[in-house]
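With one protein chain removed, the remaining protein chains of the complex are shown where they sit.
By written order: A and B. Residues from 1 in each chain.
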Amino acid sequence: MSQTSERIREPSVLDRVDDRIKVLCVVAFVAAVALLPDGAWTRFGALAGLLLLAYLLGRVPLLWALKRLPLLLPVFLLVGLSAWISSRGESGMGTDRFLSVLVGASMSLLALALMAYNPGPDNMLRALQFYFRGSFLVTLLTMTHRYIVVIVAEARRMLRARDSRGQPPRVLDRARVAGSMVGYLFVRSLQRAERVGHAMEARGFTGVYPRGRVRPLRWTQLAAGLTFCAAMAAVVVIP
Amino acid sequence: MHMPDRVLTPEVWATLDVASVGLVGGAVYKTRQRLEPRDAPLMAVMAAFIFAAQMVNFPVALGVSGHLIGATLAAVLLGIGPAVLIMTAVLVIQALVFQDGGLMALGANVFNLALVAPVVGYLVYGTVLRHARGPASPQVAAFLGAWLSVVATAAVAGIQLVLSGYAAIAIIPGILLWHLAIGIGEGLITVAALQLVWKAKPEMAPISGEAEPPRIGRTTSVVGLLAVASVLALALSPLASPSPDGLERVAHDAGLAEEFEHEPILPGALPDYTTPGVEGEAASTAIAGVIGVLLVLIPLAAVVWLITWGKGQEEETAQDAA
Partner (left out) sequence: MPVLEVESLEYKYPTGVSALGGVSLAIEPGERVALLGPNGAGKSTLILHLNGILLCQQGEVRVDGDRVEKRNLAEVRRKVGLVFPNPDDQLFMATVAEDVAFGPRNMGLDEDEVDRRVGRALEAVGLPGFEERMPYHLSTGEKKRASIATVLVMEPDVMVLDEPAAGLDPRGRKGLIELLKGLPCALLVATHDLAMAREVCSRVLILDGGKLAADGPVDDVLADTELLLEHGLA
């Protein structure tokens, strides 16, 4: 859970950009990557260069981000297989499509990793609160992110206790043990949910997240963000 | 299970983004009408619970390990509306914070795992439970729900891949077979988890406790199950589309065509998905589709009927005794 740890990092150029604008830019970037035609390698290259520049400007550890890429392996396998078969057949996807998925999915993942590093999950969620004011779903996301840390820690303690006692020989029993742990985790989570609910009510919670001070978005920042979005749109539209 | 960006084509992911925003928006609206202040932290902690529960793995064999997805578990314990919101929250956090699943593909992932999965799980669970009141029926209902929810999710994802131009013959049987197996793990974990919860919190148990059993009407059951079966049949249909597909071409090139013709290696597929003795390609494909639906529905109905039959017996015995 290294993404959520409190990182003490040197301020970089990226920190001069409003978090809300950074979130907007990453969304525009990911959308552009997803919309490029297959095999538009010049444009893929331009966007990749832009991403690399952001990593350098933000002094984001590239190695840390690259370690997230294996998440994509099963899908690459599937796409590769499909492409290989299609290349023998007459219809379906070819090499260009396959490579575009490979490159595009990786770039998109790296852009999201960048956002998880700077501005980071908490500021990202705050930006979402700004864009979707009063949204119940965003309130839910913010609280979920807070309690993932707590409940994952609880799950890890249970897993450690189980693994220290070894696994039953039969797969069926192993599944049953895992299921019981999940059930136990549910009961504990339910109790925690009740206590959290009490603590929130005790401080006057009425079901709506109280709105804090909303920092106005500076127009220079907004203009820069919109320009970036326009540039992304242009990359997609202009061949 | 989580789709990254760019795997699906823009038409497919954009459509699913729009659909998911609409459907989840509807779920938020419906759920909030009945919400009390303390339900917001409840759902957040439950979403965190599902996230953590997905980490609880168990070794299967050869370094492969199984784990829970949890959509049916959430739906059975908390109801369908909250389950949709909880699964959505889990997927958004997984995409934004852990890069598990793409951002443009979020609509697809939400559609498959936060809408199809809990709805199918809940539908099957509720339908079986309505017809069966035997001592083990909640467990059977939950197992079937969890198992079918995983299979249906895989089928829907497979259809999305085919719509995005992937070679169907290569991926659909693989995906479905794999998830038929994964679904068993999901069912086992879900049932074991429910058993512990129902024991620790008897008030949440569906039959002995006060927990409201899911209210799913007969029409909803029938229409819903037909829809699930059709999706499964549709997922299997490209297998045998009349035009020679990639794999067959490969086989042909390798001189294996003859063996292929005699020994269909693909499960559940009618030979080329056309019905022998029926003229006309369209009609024959349609009939094949209907047969496919029936092939999926009949075993399901048989299971439900078996349990119902047990219930009837019990009632008769009770009447005889009285």
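Observations, loosely collected:
The rule is simple: a residue touches a chain if its C-beta (ideal position, glycine included) is under 8 Å from a C-beta of that chain, and two chains touch if they have at least 3 such contacts.
Values in this document were obtained by computation on a predicted structure and should not be read as measured data.
The missing chain, though absent from the display, is touched by one residue of A:22, A:146 or A:174; that residue is A:146. Here one chain is not drawn; of A:11, A:166, A:204 or A:239, the residue touching it is A:204.
In the full complex, the hidden chain is touched by chain A at residues 5-6, 122, 125-126, 142-143, 145-147, 149-150, 192, 195-196, 198-206, 210-213.
We adopt the following convention: only the chains that are shown with their structure count from here on.
With centres set at the average Cα position, the gap from chain A to chain B is 25 Å. Contacts from chain A toward chain B in the complex involve residues 3-4, 27, 30-31, 33-35, 68, 71-72, 75, 78-79, 81-83, 85-86, 88-93, 97, 100-101, 104-105, 108-109, 112-113, 115-116, 121, 124, 136-137, 139-148, 150-152, 154-156, 158-159, 167, 171-172, 174-187, 189-190, 192-194, 196-198, 200-201, 205-207.
Listed in rising order, the residues of chain B touching chain A in the complex are 3-7, 10, 13, 24, 28, 32, 35-49, 51-53, 55-61, 66-68, 70, 73, 77, 85, 88-90, 92-93, 95-100, 102-105, 161, 165-167, 169-171, 174-175, 185, 188-197, 200-201, 243-247, 249-250, 253.
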